[in-house]
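Note that one protein chain is taken out, while the other chains of the complex remain in position.
Chain lettering (A and B) follows the sequence in which the chains are written, and residue indices restart at 1 in each chain.
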Amino acid sequence: MRPRNKCELMTNLRRFGEPRLRGKYLFISRIKSGRLKDLVDYLHWRLGGYYSTSIGVDERPLDGYFHVYHVFVLEKYGVYVLVDLPANPGHPVVESITPIVPAANWAEREIMDFIGIKFRAHPEPHRLILPDDWPDNVYPLRKDFPYDEKLPTSDKIAKLVRESPSDTWIAEDSEDHTAIPVGPYHPALHEPEYFELFVEGEKIVDARYKGFMVHRGIEKIAESRLTYNQVPFIAERICGICGFTHSTAYCQAVEEAARIDVPERAEYIRSILLEIERIHSHFLWMGVAFHLLGYDTGFMIMWRLRESIMDLAEKLTGSRKMYGANIVGGIRDKWDIKEEKVALINDTLGKIREEYLKYVPKIISMEEIKKRTRGVGILSRSDARKYSVLGPHARASGINTDVRRYRPYAAYKYVDVEIPVEDDGDIYARIIIRHEEIIASIDLIHRLLDNIPRTHLHADTDYIPERRYGIGCTEAPRGEDLHFVITGKDNKLYRWRPRAPTYNNLLSVPTMLRGEHLADAPIIIASIDPCFSCTDHIVVVDLRSGRRRPLRTGGLVGGR
Amino acid sequence: MTLLQYVFLLPIIFLSVSTVLTFYIRGRTASIISSILSLAACLSMLFLSINVLLYSRTYRYDFICWPFPSHTMSNFAVFRINIDTLSAYFIFIIGLIGAVATIYGLKYINKYSAEHMGFFSLNYSLFILSMYMTVIVSDLFWFIVFWELMTLSSQFLVSFEKEKKRAIWAGYKYFTVTKIGSEFIIIGSLIAVFVLNNFNTSFRSISINAAEPLGFITVLLMFMGLAVKAAVVPFHTWLPDAHPEAPSHVSALLSGVMIKVPIYMMIRLFYEFTVPGLVWGIMVSTVGVATLTVGAMYALKQTDSKRLLAYSSIEHIGYVVLGLGTSLLLVSLKNYLLAGVALIACLYHLINHALFKSALFLTAGSVEYATGLRDLNRLGGLAKYMPYTALAALIASLSISGIPPFNGFAGKWLVYCSTFLAGGLLLVYGVLALFISSVTSANFIKYFTGIFTRNISRINASVIREVPYSMSLSQLVLCILCIVFGVFPLVPLSLILPVLGVEAPHIYDVVSRSVSINIGYIGIGSFAHFYPLVIAVILSTFLPLIYVVAVRGRGSRYELWTCGSLVEKRRLLYPARSYYKDFEEVFGEIYSVGDYLYKMIVGIIPRKVCVAFKRFVGLADDPVIMYMVMLIIIVIALLVVGV
Partner (left out) sequence: MVWLNTLYGVLNACFILLVGPLIDGVERRIRARLQNRRGPSILQTWYDLVKLFRKRAARTGVPLTLFRLSVYTGFAYLLIVSLFIPSILCGGMGFFGDLILFIYLLSSSKVFVLIGGYSSGNPYASIGSTREVSLSMASELVLAEIIALIALSRNSLLLNSVFPVTAVLRPSVLIGLGILGIITYIEHSRLPFEIGEAEPELAGGYTIEYAGRDLGFILWSNTIRRALLTTFLIDLIIPLDVFYHLVIYPVLLFSIMIVFTAIETACGRLRIDISLKHVKKLSYVMWGVILLALIGY
């Protein structure tokens, strides 16, 4: 029996702890002992919601505890459930939920690395993000860790180069199989990451992932040095492809926390730019996918089309990527879409659409493409739920989810969004989903441009109250992009945690790889449209000296 | 001159002395004595065969063993020896491979404990002796006697490592399956001798009319019996179990020589005892092509070095039998030129196979000697530690893969010429043979790269040394012969053509007219030709040139490129079992057919016989008693039927 409305939900949740509803956020604190697993099971598997991410916060200066927030999204009730687990600073241990929801695996390990909260009964309690030479018991996201701390050189480095990195994560039985290293530098991967495929002939019997090689420590810098309105620029630099969606999600999170009403015109412009970014991203992905399938002509066609989208972006924002349009409360003045630009966008998109439809439907109905992608890299619906996969990846596995429709933000509140869903769960389904999304996005931009209202571009943001919680979600090209903020003093954030969709999607890759052909590995990995810089984002460690180097902010934020 | 007349007795004397001595002496001394005597015997065999083949001497003797009162029985009492060119050709192979294997075995055998060395040496000399006797006797009765002796003594060599259950089992399986085979021969011979040929056992007097039913059955029985021993499909399953279990130089003898002895008898059967019709040509060539297909495809799946070689032996016997079958078929079609080419191909490939397969078994043995491993999944990178063995394995692998101008190509080329130009059914067989040849090269890419290349392996490299010179040189001698036999086809052909001249004079006439041969050239009329010497000359001028121009300089040294990750090299090894998985899957029909055959024809029956025989052997563990029992059984059987 699912509860019918929020009230019933609250009543049901009382069995597990104390629910408190604050706007869209339903905090459940004081979990009864031993009921955490039941609660998680209830939220993720029974209520039709899904686990989104976990955030660790060092709230000792505020209430004397570490906190872990497990975020669950209940689209049906329009709420975010934040399961609040306080941890004693003397002995920070909480119970792990990974055994119930495997999707929480990385998020919990990340908290272990950064905040130093231990998770009881976690199946793989190894380091995830921090490099192997990082000293023990130093947790960079704790408030007592200064952002410009210089750590002593570690002698583990020399060892690291000679031996293989932490072998603990390799299962014993994998020993007999050939290990095929895919990455960090591999022609099929366009960013550094490391997949280790264990093969028998050309059949993949097992696969491991090790990532977070380009972790940049953005969170710490934002919390320590940047003001609210500087963060959007660094947020945009989380990703080179879908940067704007990150800055939008961040702004929305702060706007939620500070209860700022964004003017409608700004919302429309955000949506238009987001859709342009989506089209660009999908073009890029399709090109890469065709390249990995050996079809270079398709690659050339897609990237040529992408050029015109990038040109359009340049004409609108002044740069091909890194639009730099967002600030908290709206859009910067010069980034307005004027009348003459409306016509330009309509024209350009019309041409792109025409050319796109000339080539791509033919390409994706080619026998070779179908043979290589049908029934390959299948992710079943239940596995998709297990890893809480997001966006097109989830939609290809038959999960109807889209932030734009079910938790509308920006201008999606005012228009209908088409959501293609496929049930096959294979690579071909993912291609089809993205193909349809491109067309839907082009149509959507036309509609948004038709209705764009004349209002201000940004709201006044004089004062942002302290210790407010906000979650900003956008539908990035790769799925739900979630930014969690806690506001702080001095025009600064107390805590900011961006979670890119690839973070969840990547966890499902080893499952998809198992039993497949080695030749299909690159396309399977690419089929989730992985964005490693998004996922890795956050401590620059100079491997040679072992020193952590703080990031300079000056170079990032352009003149306003 | 008179002494030369008795040179054929030398091997018998040497080997008998060795047998008798090793019966009393135990330990390492026994093995040294038997090795020296066997070597002397083998060298005298070489001398003898050259005498016969090149100087056209013949040796023909009838010894009266004991006077029999009755006329009908007196036949058995005569011990007939007739060394004609065909015998001499096989004596040449026995002598050559025997000599090399014996030299190799001198050091190799030290790998095993000295405890059973006397027993081993006894059987070793007995084995060579019985092979020798099998090909020189000219009497069906004595042929069977020595045939059985050959089976017995080799069976003890196969199950020599008594500690290993697998070796014992392989020995039993080998013995029972080939024993059944020899029952066929015995029954066939009984019919041939008592019913069709008026109690005459001499080869000269046997003639079977294969056209009438009883004659057909006789030939069929004898052919089946010989086919079992030659490991022809579907009677091949004993071979992959038996050959790998024996010590490697014995494996070389088994694969290189022993499975050729039935071919010797087949040639006699089809060219002397009977005039086979078209049916026999079709049957033999079909069996041959089935054998080579099954052998090669199964070899593709093997990851044990010697098992791979054993399957490949089956394959190459297939080529030989295909050559024989083709010649039979073409003779019945009166196409004497191509029939002659096919028969030459049969004999040519036979000696080629003896050379490179023995060399390969010896290299596999060297690897086992140095590392104790036969598992291609775990081996790797030995070329650095065992350069001579690697060189030998490379040359032998290239030969067996049929890379021109090595000898493997020359033999196969003759097979293709005869089949492709003959047309009809043979054309199809030729296509299959050519296809299978590429599978062979895949097999030996696997064999060679699996053991010798790839700089990473899961074994401890520090203890590996090159094998002693006696071992590495004996491998290299075979390899040099591989090159010689390939580049100068005149060398083997001058051994083969005399055989043709005696066995099939009508074919020989046509062949000598239309096939042009010089030192490095074979040309078949206006149909096909092949000049290996030119290729060899071009290669041997170009390669040193390019070595000086381009390869000079060692190049800069880098670590293996692993995409920038730090993976332990050990874990990067691509094991041999992974090599051709997809090919095996796509061309999997052959395996299902093969497995079906295995199950239905040879899986169930011999297993039961095996069990029964095990009990029997349990009673008589002493080899001498075994021999006696076997001989008595045979003699009684013959007498009972005769009287």
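One rule holds for everything that comes next: a contact is a pair of C-beta atoms (placed from the backbone, for glycine too) under 8 Å apart; a residue touches a chain by one contact, two chains touch by 3 or more.
This is a predicted model, so every value here is computed, not measured.
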| request: Specify the shown partners of the omitted chain in the complete complex. | output: A, B
| message | Given that one chain is not shown, which residue among A:470, A:498 or A:522 touches it? | response | A:522
| task | Just name the one of B:90, B:216, B:298 or B:579 that touches the chain not displayed here. | result | B:579
| task | Using the definition of touch stated at the top, determine which of B:37, B:392 or B:417 touches the missing chain. | result | B:417
| request: Specify the residue from the set A:296, A:450 or A:466 that touches the hidden chain. | output: A:296
| What is the set of chain A residues that contact the non-displayed chain in the whole complex? | 178-180, 186-188, 199, 202, 290-298, 300-301, 304, 366, 368-369, 371-372, 517-522
| request: Could you please point out the chain B residues that touch the chain left off the display? | output: 380-381, 383-384, 390, 394, 398, 401-404, 409, 413, 416-417, 420-421, 423-424, 427-428, 430-432, 434-435, 437-439, 441-442, 445, 448-449, 452-456, 526-531, 534-535, 538-539, 542-543, 546-547, 550-551, 553-563, 569, 572-574, 578-580, 582-583, 585-587
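In this section, only the chains that are shown with their structure count from here on.
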| query | Measuring from the mean C-alpha position of chain A to the mean C-alpha position of chain B, what distance in angstrom results? | reply | 67
| message | Help me check something: in the complex, which residues belonging to chain B touch chain A? | response | 562-568, 571-575, 577-579, 581-582
| remark: Counting only contacts in the complex, chain A reaches chain B at residues 160-165, 175, 178-186, 192, 194, 196, 199-203
